[in-house]
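The other protein chains are all here in position, but one chain of the complex has been omitted.
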Amino acid sequence: MAINSYQKKNSLQKQKQKRNLRSSVLAEFWFYFSENRGAVIGLWVFLFLVLIAIIAPFAAPHGPVDQYRDALLVPPVWQQDGSWKFILGTDAVGRDILSRLMYGARFSLFIGLVVVTIAATGGILIGLIAGYFQGVLGTIIMRIMDVILAFPSLLLALVMVAILGPGLINAMIAIAIVLQPHFVRLTRASVINELSREYVTSARVAGASTIYLITRTILPNCLSPVIVQATLSFSTAILDAAALGFLGLGAQPPTPEWGTMLAEAREFILRAWWVVTLPGLAILITVLAINLMGDGLRDALDPKLRRS
Amino acid sequence: MKKLLDIKNLSIDFQTAGGLFRAVDQIDITCDSGEVLAIVGESGSGKSVAMLALMGLLPWNAKVSAELMQFDSKNMLAISKKERRKIIGKHIGMIFQEPMSSLNPCFTVGFQIVETLKLHLGLNRAQRRKKAIELLELVGIPAPETRLNAFPHQLSGGMCQRVMIAMVLASNPKLLIADEPTTALDVTIQAQILNLLLSLQKEKNMALILITHDMGVVAETADRVQVQYAGQKVEEQKVESLFQTPHHPYTLALLSSLPERADGRKLPSIAGLVPGQFDRPPACLFAPRCSFATSLCNKEVKKQSNLLGQALCNFPVTYTQQKNAGAKA
Partner (left out) sequence: MSKTIIEAKDLTRHYTVKKGFLQKKGIVKALESVCFKLQAGKTLAVVGESGCGKSTLARMVAMIEAPTRGSLEIDGQIASKPTSQGQRFLPAIENRKSVQIVFQNPYASLNPRHKTGTILEEPLLLNTKMQHAQRRKLAEKMMERVGLRPEHYDRYPHMFSGGQRQRIAIARAMILNPRVLVLDEPVSALDLSIQAQVLNILTDLQEERGLAYVFISHDLSVVKHLADDVMVMYLGKIVEAAPTKSLFEKPRHPYTAALLSATPTINPAARKKRITLTGELPSPLNPPKGCAFNPRCANASNICRTNAPPTEVAADRQLACFNPIV
């Protein structure tokens, strides 16, 4: 009798386990991710930014390019002469800074997304080829990547933009090209690592073609470090785009891009601190949040760093 | 008389993603000077973890509790970390399974031995070097003077294990714990290392705890054997009697599944798997795989007397039973 009930309990437990198996991968991921407090905070801040970017047209008190000629350089609400109409004040031509920052989040996230997508796709493709064909082809690819990496990244982006002409799209392409070698190196390293594993040999014995081997067998196993690199590149992309914007080579005024806002405001740095500080703070918070999140992702995805 | 090492009721839990995991469940370990104790078990039986707990080498998420943990008449539970480190370094030595990764690849073998000597004996430079050469000679390394300048990657696995043993012996430990010392080595090298360990143990009258999963190694080296299953100690006997009359059904099944003992082409195997974190049986952990189990085994489990190898079993196997089974076969 006791055995029976025990077996029943056991099989019930097994069913429950089966249901949990799918979510258990996620649960394990969350366990390791949430262990890192900073990463969780970063995640929340990032989600908040995404939300703001989405609801900007409804939530922003003013249009991003609406100029209030009677309210130039109004300070934030908590300062003397501040008004509730412009919570974070206005800039030199009377545009509401809060609204511009909210719209700016859209640009920054868009830049991050596009740049990382271009850089990662190109980088992974080239990395797979360089890793799989380690002979002459691989060596040539890696030397080219080394050359790109040898330039200071912002300088190279500047040169590219100078060739392509200023503008947000061109700046994004330039940044993507600069970031892409990191993906190539990372992918190549993990491809070489995976190639020596037995399951790859096993697929070969089963008769897998080169294309099958690269795309179906090796690629999925190389992705976790690339995902981590992608989050970290996200913040670099935003930062570089802001820098190009600041230099006047990225988004052109009156686009409410944070870097461009900084550039427009630099002559008022002594008279009106808020015009300069607030976009800078927005960049800082975004980049910090994404970096923290990336650290957590690495902890959760990279089994080598797992503590138990 | 007091034993050199006396551990009672040791339990170790790990905090994991799925909750608490009990790696070691109320085990006792005793070992005296001049004795070779073998702890046998499959992976996950908690055999290494218990020893790591004694050495204080467990990761942050482990919780250790014990009724008694005494080494050389000192209570290891009560002393400070600093004191524990002192005792461990000087009186307890431990060697591991992977000799290649136990040595630091950045430094020469000589430098690493001399570092240990500096820590424990504090001789001067020339004396330390002389002692290092002596130690390498002791563990049977040819041309020790030149080997001092070798890096670990220039030596074979067997040589690295010898160097590890030499380093451990530097402080003249009273207890040597060898955690699967020969698993990564070839059979001919395994024979060399086991011979070396046993002769050193006799010579220095050390206590030797040998953690292994290899029944052959146990049979050739141990005085006393304790068998572990899923974190519990299920049986303890002198080596001769264990191999002759195992009392716990698990030990019996394990021994008869060895290819050496099989008569036919088919091996008698133990069905099922070692229970994991989520399917832990309520009382006897071996019950779901045991051919002797009844409903009682899912309610409670009794520890038998010394006469029956302290078997953790309600229905321990006796000599006559085995004889009958043998006659039937």
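Which chain is which? They are A and B, in the order written, and residues in each are numbered from 1.
Rule of thumb we're sticking to: contacts are C-beta pairs under 8 Å (C-beta built on N, C-alpha and C of every residue); 3 or more make two chains touch, one makes a residue touch a chain.
No experiment lies behind these values; they were computed from the predicted model shown.
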### Query
Looking at B:T30, B:Q190 or B:N298, which makes contact with the chain not pictured?
B:Q190
#### Entry: Given B:L54, B:V139 or B:A253, the one touching the chain that is not displayed
B:A253
### Summary
Out of B:S101, B:S156 or B:T318, only one touches the absent chain, namely B:S156
### Task
Against the chain that's been left off, what residues of chain B make contact? List them.
42-43, 156, 158-159, 186-192, 194-195, 213-220, 222, 239-240, 243-244, 253-255, 257-262, 265-271, 273-274
### Message
List every residue of chain A that touches the chain not included in the displayed model.
### Response
18, 21, 25, 197-199, 201-209, 212, 217, 220-221
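Heads up, the rule we're going with is that only the chains that are shown with their structure count from here on.
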### Centroid spacing, where centroids are CA-atom means, of chain A and chain B in whole angstrom
49
